[in-house]
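Missing here: one protein chain of the complex. Every other protein chain is in place.
Chain IDs A and B follow the sequence of writing; residue 1 opens each chain.
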């Protein structure tokens, strides 16, 4: 954790585009949060045309859902989501009304990473 | 946002059924919540037979997970989930023990829609 799930219509992101976007998101997240790069996971889930809808009409909707530990400030999260929007829109070329981005949180005690129950963001900083 | 993710076994929902369900869900959500239709996104994620299980046995499990901004009342949410159950069961024909529906919430400040950090439900109403 963090775990990024990026959902786009098949064909919107080529293999090369996925690799580039994953690299950019990972670098951004690691710098922004101070967590090691190998904690950052990105999975792309493509859907076929006819399986995405906006306003009830077929649309190449692009969604990025990020799962992080709880404990970060509101500013941290709104700042991150704005940076992610730029990366996702730049990679997909999607219109503003075709993009959704949200950050989900789970308490560190109910998540595991690297074989261990996760420390809280504060404990982690103290430990470094 | 809202973002609906509907997960069903391949073949349960035809392209036509997906379009109809997406249109019904979008109309319901827009009327129920008062948000514009083009904020409503629906993505269908199909899985092949043998990838869904209920009670540990293969099953055409149907899941609808809805992601909304936090700030709505408990009645609003339980009322919405009951209406969604009817739409999903009617579209999939799934038995009661094959359906799961849940509403996830994220604080508006950590979600973006239409290129902007989301307003809270109350602020939005005040602005209309």
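Definition applied: a contact is a pair of C-beta atoms (placed from the backbone, for glycine too) under 8 Å apart; a residue touches a chain by one contact, two chains touch by 3 or more.
Remember, predicted model here, so these are calculated numbers, not experimental data.
Although one chain is not drawn, the whole complex shows that of B:28, B:65, B:87 or B:114 it is B:65 that touches it. Screening B:11, B:36 or B:102 against the full complex identifies B:102 as the residue touching the chain left out.
Residues of chain B in touch with the missing chain: 7, 45, 47, 50-59, 61, 63, 65, 74, 77-78, 81-82, 85, 89, 96-104. Chain A residues in contact with the hidden partner, per the touch definition given at the top, are 1, 3, 5, 15, 18-19, 22-23, 25-27, 36-46, 67, 104, 106-107, 109-115, 117.
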